[in-house]
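Since the structure comes first, as structure tokens, the remarks are kept for the end.
With one protein chain withheld, the remaining protein chains of the complex are depicted in position.
== chain A ==
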Amino acid sequence: MEEKLTLFKNRKRFGIEKNIDLIFKNTTLALSSLVAIVLFGIILVVFFQSFESFSRYGLNFLVTSEWNPVKDEYGAFTAIYGTLVTSLLSLLITIPLGVGTAIFITEDFVPKFFREIVGSFVELLAAIPSVVLGLWAIFVMEPFFREFFVFLHKFFGWLPLFSSEPAGRNSLLAIIILVVMLLPIVTSIARDSLNQVPKKLRNASYGIGASRWKTIFSVILPAALSGIMAGVLLALGRAMGETMAVTMIIGNSNAFSWSLLSPGYTISSMLANQFGEADGSQVSSLFYAAFVLMILSLVVNIFAQWLVKKFSLKY
């Protein structure tokens, strides 16, 4: 890159040409700076809009779950808890499923043609808009799982997670639809990192007598681990910010409950539900919640990028 620049710099040119070149360069420079401006703009605007609520409630906002526009009392604990629980639990299900699928695509259990079909199906799933998945979840998935939830409550009701009567829309449904949305992310990133592991490693492992799965577990997965981890973190960021499908199926209730079978709330679904009609200090509290969501996803994303840089494959 640098070489090509100096070559162009050394040329002797007319004034007009030089100026046009300079104008063009500075325009593109300004346009690329716009990314940074927008990013800082988002952070600053959301922070300043939330300032009123922030100065009134401080960090108490994060641990109380009163959300009462009539009494002007706001606390986002239920939404924050819901965001963390739905995203972490959905990730817990997605990781084995996604990595298993990625192994299926990168190994040669079946002919390449079928593996490519599985790969494209999973990638096309990522193209389905979240609101359509929400519609599907309401009318197809929820009736399908209804009996299963009754069963869960009946036999595992002693666990706090399943302790309430299953509601028509609940957190567990939101977790399931999140799995559907995260699967393409985890699978495609895991597949890319598995593909990057050099064939030499595999052959060496086979050469000393390791079986296929011994090789996968002890050689290939550890070598691809950093890439997979980064994909998992990106999926986590996506899960925390995911709005539409979750809003449509989670039930939107601010009453705190340990049970996944009762309606819940996430920060993004709270924003989607209340932002249009909010006024007064409720707006500021919603901005505060948005700020918390943004910080959560920024931290996860920045950590993911750091991980990629720090542990990227060096073969």
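We adopt the following convention: contacts are C-beta pairs under 8 Å (C-beta built on N, C-alpha and C of every residue); 3 or more make two chains touch, one makes a residue touch a chain; residues count from 1.
Definition applied: contacts and distances are computed from a predicted model.
The listed options are "Phosphoribosylformylglycinamidine synthase subunit PurS", "Xanthine dehydrogenase family protein molybdopterin-binding subunit", "4Fe-4S dicluster domain-containing protein" or "Phosphate transport system permease protein PstA", and the UniProt record of the chain not shown names that protein "Phosphate transport system permease protein PstA". Taking the complete complex into account, A:Ile138 is the one of A:Leu62, A:Leu84, A:Ile138 or A:Leu307 that touches the chain left out.
Across the entire complex, the residue among A:Ala76, A:Leu89 or A:Ile105 in touch with the chain not shown is A:Ile105. Counting over the whole complex, chain A has residues 1-2, 4-5, 7-8, 11, 13, 17, 20-21, 24-25, 27-36, 38-39, 41-42, 45-46, 49, 96-101, 103-105, 107, 109-110, 117-118, 120-122, 124-125, 127-136, 138-140, 180, 183, 187, 211-214, 216, 234, 237-238, 240-244, 248, 268, 271-272, 275-276, 283, 286-287, 290, 293-294, 297-298, 300-302, 304-305 touching the chain that is not drawn.
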